[in-house]
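Missing here is one protein chain; the remaining ones are kept as they sit in the complex.
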Amino acid sequence: MNTDIIIKNLSLLTPELIVTGTLCFVLLGHAFDRKNSQLYVLLSFAGMLTALFTLTSYIGVKSSVFSGMLNVDPFATYFKIVIVFATLVILVMSRFSDEVNNETETVGEYYFLILSMCLGMMFMVGASNLIMMYLSLEMTGLTAYVASGFTRKAKDSSEASLKYLLYGAFSSGVMLYGISLIYGLTGTLNIAGINHVLLQGSANGWALSIASIFIIVGFGYKISAVPFHYWTPDVYEGAPVTITAFLSVASKAAGFAMMMRAFKVMFIDSSAVSVLAGTWTFIHGVQIQNVLIILSVLTMTLGNLVALWQDNMKRLLAYSSIAQAGYMLLGLAVLSNDGFAAVMIYFVVYLFMNLGAFYVVMLISNKINSEHIDKYKGLGRKSPFLSVALAVFLISLTGLPPTAGFIGKWMIFLSLINAKMIALAIIGVLNSVISLYYYVRVIRNMFLRDEQEAGERMTFPYAQQILLLSLLIPTLYFGLFFNQLIEFAQFSVAMVGVK
Amino acid sequence: MIPLNYYLLLSAFMFCCGVLGVVVRRNAIVVFMSIELMLNAVNLTLVAYSAFLGDVTGQMLVFFVMVVAAAEAAVGLAIIISLFRNKQTVNVDELNILKW
Partner (left out) sequence: MTFEQSVFYVLAAVSIFSAVMMLLQRSPVNSALYLILNFFCLGGLYLTLNAQFIAVVHISVYAGAIMVLFVFVIMLLNLGDEKRLREHLGIRMYFGIAFSVALLAELLYILGFSSANAYVQQSPSAAEIGTVEYLGKVLFTKFLFPFEITSFLLLAAIIGAVILAKKKVVQ
């Protein structure tokens, strides 16, 4: 591989290079001014903003770089935009977080960790070789383990990160075994190459099914699908709230993107004629559509049911985000471009509403130093703006109109109905009804329950309110004007290596 | 010559020993060692396939697995140390501040 080719390939990865450069600067900034967190935020914010602008110029580019290791295609670019945007929000959120700012000694490393997680996720969404998938998964994972144990004050922080690490290392080990079996069956690790070999149909069906289930374990862990979700509530509660928010949105998006690409490119039989137009079938011998359906039903049902008993807001949102992953898995199990586009739309919506909910929880915990749901009583009087915003985010998470959450769910259910999977759509709707109960419980606590002792009004600086507004407005905007978003998602379904 | 299946069976056995260790043992460090055993079982599968298929990709993945294992060991042991300082234990059963 000569220099020209390397430079040509790298030029397609400019956004990633910008992120890499930024995080090197953040590390170097450490040498000059250790405790100035403002400097780090500004530096990383500027870098990420540049990366976002560069990304927009890659919309529509479809190419494969570094001997098929990474794909730069509309699908990857779409998810990269989601991830970089989430990183921007998290950076500002961290600036406002007391939890982070109290760690004056290591605040520089904190921003380094956020940026390197972001970089790992950007590689995850583009990875088109199982080696790259494994490496980028681990890169994101390793930084996330450290970041979730970052705060020194919280006693549970290191416990959370140990649990995260043990579950993470275990499931990536299982996934790796699946990868090694796939390699043995096909002799290659490139996902398009694997598809090519599998289509010739010489592989042992049993071994193939086991290998694909092992690979699902690795992905399922990353997106916290149900039998592999054990780490989620503990890590979400123990980690700093900014990291929790980041993991629940960006890490999940990256995991989903990688899973969607892997299944679509590796296991879909492109020559088969399906019964319903627009849906795909798996290669003969890989029977994992049922596995996906079972996973998604389990995930959303268990997530919603357990959330009913939660009293800690972070934990409640953790279970709610497990349930949300269940809805998104439904969109994946449809196995059609419509379903994939629905998942992608859902992620944009989810980005705003979930980050918004976590942001409000963080602001309140800054003031009253608690995340307990009883402490939210009477919040409607103490801080009307915050309470209304949280109510909107929660209504959106339930999926009620006129919020963006409704559009996200609607698109997923629509794709299910188009694929004649009515029963699944009904299960999804029933689950949304269950979720209404615990979201409304929070809203009721804020507005309808009075606190025993009359608290003082809470006030928040304008800067903090602006960030809240910039999450709130899209949540409402996409609920009413969604055509462009849908078009963009449908355009972005295109991947390299698929007809 | 030893046929491929012998290597695969050996590595399957080692992999399951690792899984068993993760499930049964309670000492976080031993759990972590069991995970290393699992990764090594995978490496054996990969090298065996690589030699019998005459393809180099498997051996490449082994290199990357080693790097990841080393990085993971460093981070994991650092986490275990910081946990031990806080709680004076590395028993995973005693980690119960966070429960559902």
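By letter and in written order, the chains are A and B; residue numbering begins at 1 in each of them.
Methods note: a contact is a pair of C-beta atoms (placed from the backbone, for glycine too) under 8 Å apart; a residue touches a chain by one contact, two chains touch by 3 or more.
Remember, it's a predicted structure, so these values are computed and weren't measured experimentally.
**Q** Among the chains present in the display, which ones are touched by the chain that isn't there?
**A** A, B
**Q** Could you tell which one of A:Met93, A:Met121 or A:Met139 touches the chain left off the display?
**A** A:Met139
**Q** Name, in rising order, the residues on chain A that touch the hidden chain in the full complex.
**A** Within chain A, the residues that touch the unshown chain are 1, 6, 9, 20, 27, 65-67, 69-70, 105-106, 109, 112-113, 116, 119, 123, 129, 131-132, 135-136, 138-139, 142-143, 145-146, 149-150, 152-153, 155, 158, 161, 202, 204, 206-207, 210.
**Q** Can you list where chain B touches the absent chain?
**A** Answer for chain B: residues 1-10, 12-21, 23-27, 29-30, 32-34, 36-37, 40, 43-44, 47-48, 50-56, 59-60, 62-64, 66-75, 77-82, 84-86, 90-91, 93 touch the chain left out.
Basically, only the chains that are shown with their structure count from here on.
**Q** Under the touch definition given earlier, write down the residues of chain B that touch chain A in their complex.
**A** 8, 15, 18-19, 22, 28, 31-32, 35, 38-39, 41-42, 45-46, 49, 53, 55, 57-58, 60-61, 64-65, 68, 71-72, 75-76, 79-80, 82-83, 86-87, 92, 95, 97-100
**Q** In their complex, what parts of chain A are in touch with chain B?
**A** Interface residues on the chain A side: 130-131, 134-135, 138, 142, 145-146, 149, 155-156, 158-163, 165-166, 169-170, 173-174, 176-177, 179-181, 183-184, 187-189, 233-234, 237-238, 306, 315.
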